[in-house]
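In this view, the complex is presented without one of its protein chains, the others remaining in place.
Letters A, B and C name the chains as they come in the text, with residue numbers starting at 1 for each one.
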Amino acid sequence: MDFNDTPEEAAFRKEVRAWLDANATRKSDDKQSFRARSDDPELLRKAKAWQDKKAKAGYARITWPKEYGGRGGSPILQVIYQQEEANYLVPLGFFDIGLGMCIPTMMAYASPEHLQRYVKPALHGDEVWCQLFSEPAAGSDVAGIRTKAERDGDGWVINGQKVWTSGAHYSDYGIIITRTDPNVPKHQGLTMFFLSMKTPGVEVRPIKQMSGGANFNEVFFTDVRIPDSQRLGKVGEGWKAALTTLMNERLAVGMPSGGLDVDELMELARDTDLEDGPAIRNQQVRSKIADWYVQRQGLKLTRYRTLTALSKGQTPGPESSIIKIVAAPKMQDMGAFAMELMGPAGIMKEEVPHAAGFQAQWIGGAGFRIAGGTDEILRNIVAERVLGMPADVRVDKDVPFNKLK
Amino acid sequence: MDFNDTPEEAAFRKEVRAWLDANATRKSDDKQSFRARSDDPELLRKAKAWQDKKAKAGYARITWPKEYGGRGGSPILQVIYQQEEANYLVPLGFFDIGLGMCIPTMMAYASPEHLQRYVKPALHGDEVWCQLFSEPAAGSDVAGIRTKAERDGDGWVINGQKVWTSGAHYSDYGIIITRTDPNVPKHQGLTMFFLSMKTPGVEVRPIKQMSGGANFNEVFFTDVRIPDSQRLGKVGEGWKAALTTLMNERLAVGMPSGGLDVDELMELARDTDLEDGPAIRNQQVRSKIADWYVQRQGLKLTRYRTLTALSKGQTPGPESSIIKIVAAPKMQDMGAFAMELMGPAGIMKEEVPHAAGFQAQWIGGAGFRIAGGTDEILRNIVAERVLGMPADVRVDKDVPFNKLK
Amino acid sequence: MNFDFSDDQKLLKEQVRKFLTDKCPTKVVRRVLDGNETHAEEVWKGLVDLGVPGIGIPEEHGGLGLSPLELCVVAEEVGRAAAPVPFDTSVVLATEALKLAGSDAQKKKWLPELAAGKAIGTLAIAEGPQPPKPRGIRTTFGGGRLNGKKLPVADGEAATFAIVLANTGGQGDRAVSLVLVDLKQAAVAKKRVETIDPARKHAELTFKDAAADLLGSEGEGWRTLERLYDAAAVYFAFAQVGGAEAAMWMARDYALQRQAFGRAIGSYQAIKHKLADCYVKLELARSNAYYGAMMLTEGGADLPLAAAAARIAATDAYDFASKENIQTHGGIGFTWEADTQFHYRRARVMALALGGPMAWKDKLVTRLEQKNVA
Partner (left out) sequence: MNFDFSDDQKLLKEQVRKFLTDKCPTKVVRRVLDGNETHAEEVWKGLVDLGVPGIGIPEEHGGLGLSPLELCVVAEEVGRAAAPVPFDTSVVLATEALKLAGSDAQKKKWLPELAAGKAIGTLAIAEGPQPPKPRGIRTTFGGGRLNGKKLPVADGEAATFAIVLANTGGQGDRAVSLVLVDLKQAAVAKKRVETIDPARKHAELTFKDAAADLLGSEGEGWRTLERLYDAAAVYFAFAQVGGAEAAMWMARDYALQRQAFGRAIGSYQAIKHKLADCYVKLELARSNAYYGAMMLTEGGADLPLAAAAARIAATDAYDFASKENIQTHGGIGFTWEADTQFHYRRARVMALALGGPMAWKDKLVTRLEQKNVA
């Protein structure tokens, strides 16, 4: 049992590190980063340039087949590349959805001509993709979407609204799930398409979050016309296509990184004077530090177990499904507790060491418990997929969509 | 806002106290008690004698109409009597189910002749009653019972098994819910009866609990014949009758009393030396003591709010539904924590102060979380009856009982 | 047994609730949150017209001379509305501090102004990072002059006077005293500080030789503060109970209306049991708050214990209800447009204002120990 690379992995890591050293700047400390998913056009420009460089060197998507610009490598090599890249000051995060979810869905359903046209620009960062799934009335229940696509001669006309679309404001293309037949049960009347975000009738509006940030968008579709050739999969089989995409999404939501954690909480506890001494000597504080350390360490080590499976060429077990269930409430509760340690000044955004960071955890945790699968949906998934427990009663399964309340 | 009696209540309390002083021995401290629901025949004999004395003095069931031996008093007077009685060394607990649940159900459904025959002996403790509802396959879902009652000439023949019957081994009579028609949906095919526990074919076997005690029984029915005159309510309307009884049960399950609580935990914490001093100085210990104190105090005060409503002649609000949800896990967790404080010797049944008491909480709490409505059922009840949330999907509602899996 | 509010008190509660429902709907909270106002002036004025600031002030000083019970029911409604008004600062903290420790002259001067809504008071204890302690207060008072900096001070901008904890040179816990300072003088500078709850504005107050006078005896500051916090803990508990209840019903209403997988999310046990837990915490908090109110009214010896219990239970209930309200709403609950955020922010501000749950749990056990000895 060890954390070491296999000889093949070690060789690859060395190669990657050499290439990164030659092409990027190493971070001076691990808190340094580019702010990802920003709307700063300059940052996007830099990200595109870096993506192009990676693609040319063959590092942009290591697991993809060579014909698409990948190197047909194993998933563990992809992870190794990402681990190394994280040590360098490079702009990331703009292409994850496109390359991780949209293009793989394209690969499964699009025509050879379309793949010829779209894969390369996506890989090289020339074109950014987004995923148009969630709707105001379809969150956890993705199949409840109402955005309509109606036949119109050779093509389709799309009307409706999507929401929570990451990166829609800088995306060039998107894959979209629509309802093409409201007369059949909800999962049967769906069809998937891809489209240019510049198509007339597409309007993107940012959503301001409780945290103040605006990482997501609403996207409105008003009489948006697209040709039938942009359909992905058969008419009425959109749910099957969407599942492919969603499976990738739920794998992709990992641990939040870069936020404050146990180390900073200990630092705060050392620096905080309670009436009877430094907070770090208080057994209640210690008990919470210990609990959160055990969780953080548990998640990190669980990830190592997943990587081990990848390294051995196995499919990872269900361990990784627990990550967000643990990490999100921890983030929210630790943030709240750290603020409490600071006393009344814990509410101040400035002038109090670590305050802003822990406040971001406290408020961001509330969102992280929802995004990419709520606490409740994730527990359903663990119970059903891992423990083999029955699904809840589905009253909507066999009812035509337009007959549902 | 005060905890005082109204003048009428004060007068009644004084009267009760005088009567109790004259007829019973005051406890020297509040931990003293008779062990209730034991199978000691001598204790039962004493309990019957005390019940007779109470009945003769008009204190046995204050809220009952005078014709049945009550005094038509308000519920608050009943509570005051019980508060006062709890200070005396008298054997209690044998008649609660009979007088609290069975006889009220009889009053709602039995013939005048039967009431004439059964109410008085029950009130005076001459005859003990039990409630035969739960079955191995029908716990939380009481309406899932399978014990059959089949027509046989003028009467009925009962076959089946009941479980969790408190006091069945010393009871003279019982009310029983049976399935009389398996061809209709589950709630529609039930019928309620009463019967003598001495009827041929009735067999009582005690259930040994995890705690080692045996407060409950299994009761087996083999070709038990009873006349139709012992039916309570119409054929097929047993569920309606059972609801009357159950409503009383859920009100009756109150706080467990006599067990160790925060006071003893503090005593233990004062007397326990950890490496860095007495456990009572440890902030984690203090935090737990505070949490449990707040819960205990909250429940006690919530009960005062209920009593206030009674005192004002109002129907109590839903506050009391929270009692067991809070008290049961508290009992289990506090027991476990107290054992932890004691160190490795916390597992020993003897020679360690308070160990047996807290072990009883730890193990009894596990049972208390189940008995009289599980944590889960109680949360359903709060959500549905207090917060007005919808019931869960009921797949069994319109299906004939014998077509259910 | 009479452990409930009287019909008159309930009537007052209804009246205030009706006023706040009308005049302080969530869009008013949002206006202050998004805007620049120090507080919702029209709401504050309405409360003044209803006599709210004078409830606890004796008639001789221009108030209504009612009991703490009346103030408790009002606090619950102000909390329910998450009203952006200087209630907890002026009506609770400053008024109670004056009543507890003010000289006749101070009471005579300030209480009528408070009752009439002409003055807004606040309490200024913290000095930035670190929980306040009797040792280590750097603001000083001597020779009638106050020097130093206090932050964050709730309603510091709106306030016309402040009660300030200052070092007066004594030993240990007696190092500090409370000092009353008129904020309408040039020697006082005010600067807004940004906090997690922009609907409740906070400020930094800087004093440079500001004229001020002692409130209570020199060296008694910390002890008075502890007593003040016990009273405030009860009023805060009612406000937190009101807020928790509002958050719980907001979640319930959304859960009834929002559909997923063909039925209301409120029919799923994950949501039902979450809200049942909200209710349980709420009732524990309410019952403990009632007892606090009773002790406050009676001046009962159990007040310190009851106040601590009320504070702990109410902070827990409000924290839980406000965060699970967001969770029940899902994505929409995390947007800036959602009303869920008001209670989430306010819950944390109220949890920290008088010291957090950890400190109060320690206090509670200390008081239990004292009671058991006595």
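Points worth noting:
The rule is short, and it goes like this: a contact is a pair of C-beta atoms (placed from the backbone, for glycine too) under 8 Å apart; a residue touches a chain by one contact, two chains touch by 3 or more.
Bear in mind the structure is a predicted one, so any value in this text is a computation, not a measurement.
Screening A:132, A:307, A:355 or A:370 against the full complex identifies A:307 as the residue touching the chain left out.
Note that of B:92, B:157, B:352 or B:381, the residue touching the chain absent from this view is B:352. Which of B:96, B:203 or B:375 touches the hidden chain is settled by the complete complex: it is B:375. In the full complex, the hidden chain is touched by subunit A at residues 1-6, 9, 76, 262-263, 266, 280, 283, 286-287, 289-291, 293-295, 297-299, 301-302, 304-305, 307-312, 319, 322, 325-326, 376, 378-380, 382-384, 386-393.
Interface residues of subunit B with the unshown chain, by the touch rule above, are 134, 136-137, 139-141, 144, 163-164, 186, 207-212, 272-275, 282, 284-285, 332, 336, 339-353, 355, 359, 362-363, 366-367, 369-371, 374-376, 379, 392, 394-397, 399, 404-405. Contact residues of subunit C toward the unshown chain are 268-270, 273.
Just so we're on the same page, only the chains that are shown with their structure count from here on.
Relative to subunit B, the chain whose mean Cα position lies farthest away is A. The central chain of the assembly on a C-alpha centroid basis is C. Look at where the CA atoms of subunit A average out and do the same for subunit C: the two points lie 40 Å apart. Subunit A and subunit B have centres, each the mean of its CA atoms, that are 52 Å apart.
In subunit C, the residues touching two or more other chains are 263, 268, 271, 358, 361.
Contact of a single residue of subunit A with at least two other chains is seen at positions 282, 284-285, 392, 395.
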